[in-house]
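With one protein chain held back, the other chains of the complex are shown just where they sit.
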Amino acid sequence: MKVALLGTTGYAGMVLLRILADHPEVSEILPVSSSQSGESIDLADPGLGGAVARKTEKSGGKLLTVEAAAAARPDVVFSCLPHLASAKVLEPFFGKAVVIDLSADFRIADAAIFAKAYGEEPPRRDLLPKAVYGLCEIHREAIKTSDLIASPGCYPTASLLPTVPLARAKLLRGKVFVNALSGISGAGKKVQASYLFVERAESCGAYNPGKTHRHTSEIQFELAKADAAIDLYFTPHLVPLKRGIAATIITETARELSDEEILSVYAEAYRGCPFVRIVKGRIPETHDVLGSNRCDIGFHREGTTLFLFSAIDNLVKGASGQAVQSMNIRLGMDETAGLRTYGEL
Amino acid sequence: MKVALLGTTGYAGMVLLRILADHPEVSEILPVSSSQSGESIDLADPGLGGAVARKTEKSGGKLLTVEAAAAARPDVVFSCLPHLASAKVLEPFFGKAVVIDLSADFRIADAAIFAKAYGEEPPRRDLLPKAVYGLCEIHREAIKTSDLIASPGCYPTASLLPTVPLARAKLLRGKVFVNALSGISGAGKKVQASYLFVERAESCGAYNPGKTHRHTSEIQFELAKADAAIDLYFTPHLVPLKRGIAATIITETARELSDEEILSVYAEAYRGCPFVRIVKGRIPETHDVLGSNRCDIGFHREGTTLFLFSAIDNLVKGASGQAVQSMNIRLGMDETAGLRTYGEL
Amino acid sequence: MKVALLGTTGYAGMVLLRILADHPEVSEILPVSSSQSGESIDLADPGLGGAVARKTEKSGGKLLTVEAAAAARPDVVFSCLPHLASAKVLEPFFGKAVVIDLSADFRIADAAIFAKAYGEEPPRRDLLPKAVYGLCEIHREAIKTSDLIASPGCYPTASLLPTVPLARAKLLRGKVFVNALSGISGAGKKVQASYLFVERAESCGAYNPGKTHRHTSEIQFELAKADAAIDLYFTPHLVPLKRGIAATIITETARELSDEEILSVYAEAYRGCPFVRIVKGRIPETHDVLGSNRCDIGFHREGTTLFLFSAIDNLVKGASGQAVQSMNIRLGMDETAGLRTYGEL
Partner (left out) sequence: MKVALLGTTGYAGMVLLRILADHPEVSEILPVSSSQSGESIDLADPGLGGAVARKTEKSGGKLLTVEAAAAARPDVVFSCLPHLASAKVLEPFFGKAVVIDLSADFRIADAAIFAKAYGEEPPRRDLLPKAVYGLCEIHREAIKTSDLIASPGCYPTASLLPTVPLARAKLLRGKVFVNALSGISGAGKKVQASYLFVERAESCGAYNPGKTHRHTSEIQFELAKADAAIDLYFTPHLVPLKRGIAATIITETARELSDEEILSVYAEAYRGCPFVRIVKGRIPETHDVLGSNRCDIGFHREGTTLFLFSAIDNLVKGASGQAVQSMNIRLGMDETAGLRTYGEL
């Protein structure tokens, strides 16, 4: 199987390249970078080595142009490009390959909501009806037949997996407050003073609270499919990790629930899901899922006040891993192929 | 002025020692450690040097026993000992010196609430009526004349300074959700596997959520003084910092407030307070207050949903700095003596 | 293939368990812990999940006693136990399984040198002649037929791979100064104040310099096989990483060498070695090899003064990965089976 990768040198691209290098069903990778095409992959990313080299042999271990990748007719294309740019660059691949887009361009089917969050109309509004939101555990069936998968954002993944099953069961009431802690790679490889080591080490704090972060729209849009009455407030925080998101979600339940009820809702929703783990007796930490494609979920009750907790690796389950999981599902392969089920030390 | 310090070798003690070393009104420090008495301070804490050496000359630069410190008749005694132990070890100093206790032993005037949180009756129940809760900006007048000051916990300081003024004005309604992120020194110098570098670096997550952390009682007890109707939920998180607490507080307001109203409540409450800064146009980060005795406060509104943000250095404003601030107030000195008003780089 | 693992809950054991979980030729893992036998593996190590669960099914996902593991007759036994303890606990497996010991007990064939470094005679002096030093690239042929492999220490691996080929060619002269920077996991999971997060974050420095660190004996002993005239000085440093060793080695060459000569010595020594990469035009960093079994090597010349640089992941190439590489070689499997050839982001 031949796979093209747009945006190879960003953090999501770098992780995706590694997953594909060890993926048993991928035989050739076409690594694309518009800005660095012609350059050796190893130079752009010195950690790479043997496995990647073998699968990029046909490209001579070089970063390709979009045109060259399109000419090679890949079976699957992943885009790790920024929103608004991504849909445009993907143009030559629509209808010719399974497209898995990690940008926001196809995530929100409602053009007005998209425009409010991103300042412009969605770039290919006509394709929105064909796009499936690639939150694998929630939309697995639709993913199986889709040629345009909008892979979810990292914050939305950590926010939705704990809440959607309860929302679908109409067990949540009123406001849902998501407080998420994110490692710095969540910002992508942005060369800004605020992401320098000296600025971020030994510091933490909230940013874009309430309804002001773009991911709020995406989370709210998906939650509304489960329960239109939910009112979402989302507050992200930067903490000095390279990778990882821990979300603490506070909400009211429609009535006082027992632990068993909650567990049974999750058990039903996530039966046979290799990458969701419901944790009892402790609260998940990002370390538990580092490098893995898993989302660990825990909860705590105080009367009708419910606390949900989730932990993911923002670059794996929150980005590249989940995108590969979608590919696995779409192409009928083992859902875990190429993906880790355990957290690194 | 002669000052004794119980619990010199823990993190709060180490920071307190440094503040006292540079304090213009302190001429002699009596550094006490029951477990390491007789040992050189420099050995226990290799970062120390010149300034500390000069002020501990009479003790020969050694850690003292409690008895030796009591015999030296200090004007002020600080205790950085653990709760339940602290009140007992302070015994020889009651009535003979101004006692500033950084443990929980005198923080909660209601013995039943204390017992529920700490598993035992408060050790000197008889002294509770005399103790003042040393949250300086809130209880400044009472501190001026008290000989027993219960210096607040770090989480309570970060939780109460943003909420008490609004609660006193009866502007908050119903549940208050505090989500706090803390550096690892907040746990003290506990030699446990869970606080090892390898366990805490590259990890974050919540612990003891809702109503299960001891500090919940302390915060709830103080908030109730401001507005008895408030129902507090407190969820702490560990993040890989050495020092710092960032709190994100979510609550409803009794009616929709304007920014000006909120600012004027704070302005009145914190007029002339050198260590509280209300921040507009950004959200405080722990880095802004690192090493300083400041609490920075910010806020964000979405209709009647109010987000409050605070940042402190848990070992300074959240422990040793605030204790010294209490001493300064009690003894009629410049409130900022020995304390920094700016965050380190 | 059935594999037993002694010392499952230490850092090397935790990493080894993960490698074995994804190893294509390992069908069953027997996870042993004397101190925690009977406990669920997931409890001891919350990051674990699916893959490990499947391969430990027969043990019910529990930690086993040594006796139970021995009774199950494993094909291979790995020991991650401390030196001096390891050889004793391995007793039931000698002669019955391929033993790969990650402790120092069989690394130094000279009992007197061992005794000087470890304070006691080697525990099974009689077995020393049978043991092979498992530095795979240097002793591959001997490993192929050995049933007792002494897997090297992390510092020795980083020190020997850059130096042995040049020493064998008699190109080095006189003193060799190794300065190594190590992440904190190099100390193992020792619950000591000096390895607490607050003590190690924002600090670095040397320890046990010159000839005072135990690993000096191991490095010197191996280097002497290549060139008896070499005099080794080894100075380790702790830096605030979880994982990784970067070594800077300074020595004189017998005469002024060209880059081509150095490269050709390495090329010959490491031809066909999937885990050694000679880096030109930059100096390797630990990040390049994080999570991988690779050793990256670079060099710089100033006249006859030669600087060598190496980077490894101390828990993979410096411990568990190299042990698995030895197993792969010993059992005639693909040398890279289960091992990564690229560094994580």
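The first chain written gets the first letter, and so on, giving A, B and C; residue counts start at 1 in each chain.
Methods note: a contact is a pair of C-beta atoms (placed from the backbone, for glycine too) under 8 Å apart; a residue touches a chain by one contact, two chains touch by 3 or more.
Every value quoted in this text rests on a predicted model; they were computed, and no experiment measured them.
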item: Contact partner of the left-out chain, one of B:P46, B:G95, B:P129 or B:G332; value: B:P46
item: Candidates B:K2, B:K62, B:R277 or B:R330 - the one touching the absent chain; value: B:R277
item: Contacting the left-out chain in the complete assembly, out of B:K2, B:K62, B:H287 or B:K317; value: B:H287
item: Residue numbers in chain C that touch the chain omitted from display; value: 175, 177, 179, 181, 183, 198-199, 202-207, 209-212, 233, 235, 237, 239-244, 246, 248, 250, 283-287, 290, 300-302, 305, 307, 309, 311, 345
item: Where the unshown chain meets chain A, residue by residue; value: 11, 183-185, 189, 191-193, 195-202, 240-242
item: Residues of chain B in contact with the chain not shown; value: 11, 14-15, 18, 21-22, 46-52, 185, 201-202, 242-243, 274, 277, 279, 282, 284-285, 287-292, 294, 315, 336, 340-345
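Convention: only the chains that are shown with their structure count from here on.
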item: Farthest chain relative to chain A (centres taken as mean CA coordinates); value: B
item: Gap in Å, rounded to a whole number, between the CA centres of chain C and chain A; value: 35
item: Interchain centroid distance [CA atoms averaged], chain B/chain C, Å; value: 45
item: Contacts with two or more other chains, residues of chain B listed in rising order; value: 183, 198-199, 202, 240-242
